[in-house]
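Submitted below is the structure of interest, expressed as structure tokens.
Every protein chain of the complex appears in place save one, which is left out.
Order of writing sets the labels: A, B, C, D, E, F, G, H and I. Residues in every chain begin at 1.
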């Protein structure tokens, strides 16, 4: 079995970018190598740290652009998120308006639904508005 | 329901800046998206980190200007502080004289009264006077 | 005479953001204080350095988002560019596709037409694609 | 002769801070030691670099606070600017509204009138508004 | 009641600098605003971080100058240390010879005696001698 | 006319990576927008700065891997280098052995032949071998 | 006994670099000095931190090169990994294609098999693809 | 009693540098001021952080020079290490060959024997060999 | 001939530190190796860059301590300044009061008298007073 046999976005030339609405159906996963005994006989625990410095959306009230670095940390259970699909998903916020706190909460919820991880954290390091940066964080732990 | 339906300062052109006295009535809140079940079905915990590098007030004894970066970290319960109203509130210290320790304590108390948060911390990173920077911190946790 | 008596974007609450096409008509200018004898009796030479770290456009071939810091340096003759109108102009590239080199050249040409400056330089510090950042610069000097 | 025999602000306990209007009469000078033969028999050329990271004024249109680091470089002829008087002068912009370009031009003209220097440059490194920092510079050279 | 009604050094023009011996009588305190119920009704805990990058004393054996950044962190009980009096106290080590470890221990003991704090830490970040920096720390916690 | 109508590598899904030999036929160019009058009516001069932090080749004597950041600066005449083709060209050094000085000289010569630029500089910032980094530069100017 | 009497790669001139496949047989170990009583009579605990900033492999789907800094932390039991053999082992990934998560998991498993350590962590700090860096970590602790 | 009455290296002009062999007899100690009740009546706990960025020894196999920053942290019981004697001790490794792990272990053991501390840690931050830095740490805690 | 045969301060155990007055008689020189044909047959030009981050003196008006990094750059003719004698000379300002501009001018004049250099520059990077750092420079060139 190849880890990536069901992936569609990675390496495809027919990528269609969507910018109008956050779209969790763009997200794809693949089996975590840490969860496959033959690949991980010593039973190491895997975690993944991801930084997306090129996130942008709109202010829901004024319509002006907002920019952020989105930082994701998670401990997978059975699934990992595929990198190009994550790029497409984050890109789909481009013309969407939402408060900082609500956007970070949305990304966290969409990824937890996709991956059913052991734990997952999303931090949005937004650039300053009115000279003041707001950085919300959403932290999930499997009950 | 829109998260921001009761906000007044954000996006308004009639902003009136007040500089003479710290005025907690300038602060506005909105419902925390982390506390709304339909927005956060996985039950992620939210926290918010805020930096205000443009704070200034006066020395209560000498009248000379003081400058600080105000850093706020909090875990909301039902409410979040709105960003433009926070800017206006911090701006209202501009012509007010107060010791570093007392000002940081005041900001912490005003925000706790507004938000009734799970926890909230305010640190004032004041620039040096006499070559020595003083950085007081006030830390609140719901009993 | 007020320097800013003809400005429209700054301080207005009716700002309409346009994202579909680079639109030089969004740019506004005001009289340079360096060119007004009563304000500058000693005859100092003025120059202005501007950084726009939140620029984004699209790739004309693949449609994927591009991000850049746009850095502008100019020596005004009679006119200065107003800051909020520059923000709106740069924001109008948001859904437009263009090569890095062509976009930087376009910004330079639009600003030179607006200001007729003594000199003006635009540098686009684009983030890496394929691991490689390209940073084009366009440099104008009045003949 | 003492270099500082005519100074008034430095070491005085009766300092009265003025915040309402830029006031060049607050500025004081003292004889440049580089221009006094007995102190400088080898004829070295003196220059002075000054940074004022705690400058604040208001926006003339919106009334919101602006913040900047003011950087001054000059080559004195007969006079040097005294440090505490410069602090008081820069502090007098606190409640005054002026465009970035006009404020930098004003500081340059006030210092040139005080000092009649060989050359003098003022740069205002203002913090971002709308995500964009504007840094004007005024440069004077004795004709 | 004013927090600062008993202070003497701050704002005084008659400051007499003493350099010959570490003198704890130079230290002054004021009531902690965190300990005054009407100022802190939510009961926030206060802590203060202080950096003194301009500390200098002498080597007790060779007489050569030593330099350090003194970093103090404390949680006040009823009293806070006043900033100008701390500057004068640290300045009184200027012509005094003492080992790094003994000097840090002395500052910690003098401040604990003044403030009776919940906890207090002093770290001396001394510059290298013989290419090697020694940084002693003294840490006090109320029993 | 589209600037990119003849490009082949960019946006293609059939990219074939070659690693065995530096291959200048991988390089592609497109018309410089700075050289097209209708795009650049004010006659601005264009320059491009490029950084390739992911360059690797082999040591010709020992076969061990070498790593470098390749920095390219050029002033185009009629042509610009396309970014994905440059990535493929630099990738073709992966299994090739050559001295640092010879590799930098080769890249410079291959790009000058492709672009016939006004000027072009290539610097190779190689990581240390034996604790010592060697950074050769090749600088071309049209005679 | 010499700690290094069985080592083969270090100091050898006949090093043969292999690039086609991750090859754990390239790894060599030597007795940990922390585990030898006569060298460590006070019974100090040893740990080792290693950084390999020059790691490169290929993408299993697109064949394009990937680059990473590999960071290893371990607490040895009886054995330590020899530095030149580790370099050769990491170099053997050069022409091999594997997902980031799988490669980090592989390095962790190969080192645990070699060393039987008390604990061992491998982090792969990969450079961005599509503007997004992925950094997987594998963490092993002896049961 | 003077803390330093038995010291020999500090302030002596007859310093004889030894480079041929690590020599623990070069190390000297003095009574910890934290352990003397009259100096430390409040009973503060002392710790000392030391950095030696100028350490060099040889590779035991190839004879090539190795370089490291040696970082020491300890909590003294009755004794502190004197700074110049530590410099001489670390200098005595200059022409001695030893593996990184063994050298760090040796320094830790020699210092524990000298000081009988509550705890003591030695980290060797060696510069890269083959592009890879190895940083061993030895950590001692009094049983 | 030894370059250092007439030096007195370096390596001497009888160093007497003077702190009361700037004392140019503490300065010592040695023959420049760049000026000795047998040492420099190719005729290279020598220059020396020196940084003294541990300079301190007093304010002539208020008596409070001032701190600075003194940076010296010179091109020797026949003589170089010896390092330990420079340390002693700079240390002799410790209890002396002088304006920043006058102190930098004094150091420049004392070194030019000692060395008769081709050129010599002294910059005093003083720490902020009133939040504002003043950095005077004195620049000498042989006529």
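Criterion: contacts are C-beta pairs under 8 Å (C-beta built on N, C-alpha and C of every residue); 3 or more make two chains touch, one makes a residue touch a chain.
Model, not experiment: these values are computed from the prediction.
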Touch list for chain I against the chain that is not drawn: 2-4, 7, 10-11, 30, 32-34, 39-54, 80, 83-84, 86-87
Touch list for chain E against the chain that is not drawn: 64, 67, 127-131
On chain H, residues whose C-beta touches the chain left out of the figure: 15-17, 19, 53-54, 56, 58, 62-65, 67, 91, 94-95, 127
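Rule of thumb we're sticking to: only the chains that are shown with their structure count from here on.
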Smallest number of contact steps required from chain E to reach chain H: 1
Of A-D and F-G, whichever chain pair has more C-beta contact pairs: F-G
Centre-of-Cα separation between chain H and chain F, whole angstrom: 49
Separation of mean Cα positions, chain I and chain D [Å, integer]: 29
Contacts with two or more other chains, residues of chain G listed in rising order: 53-54, 62, 64, 67, 127, 129-131
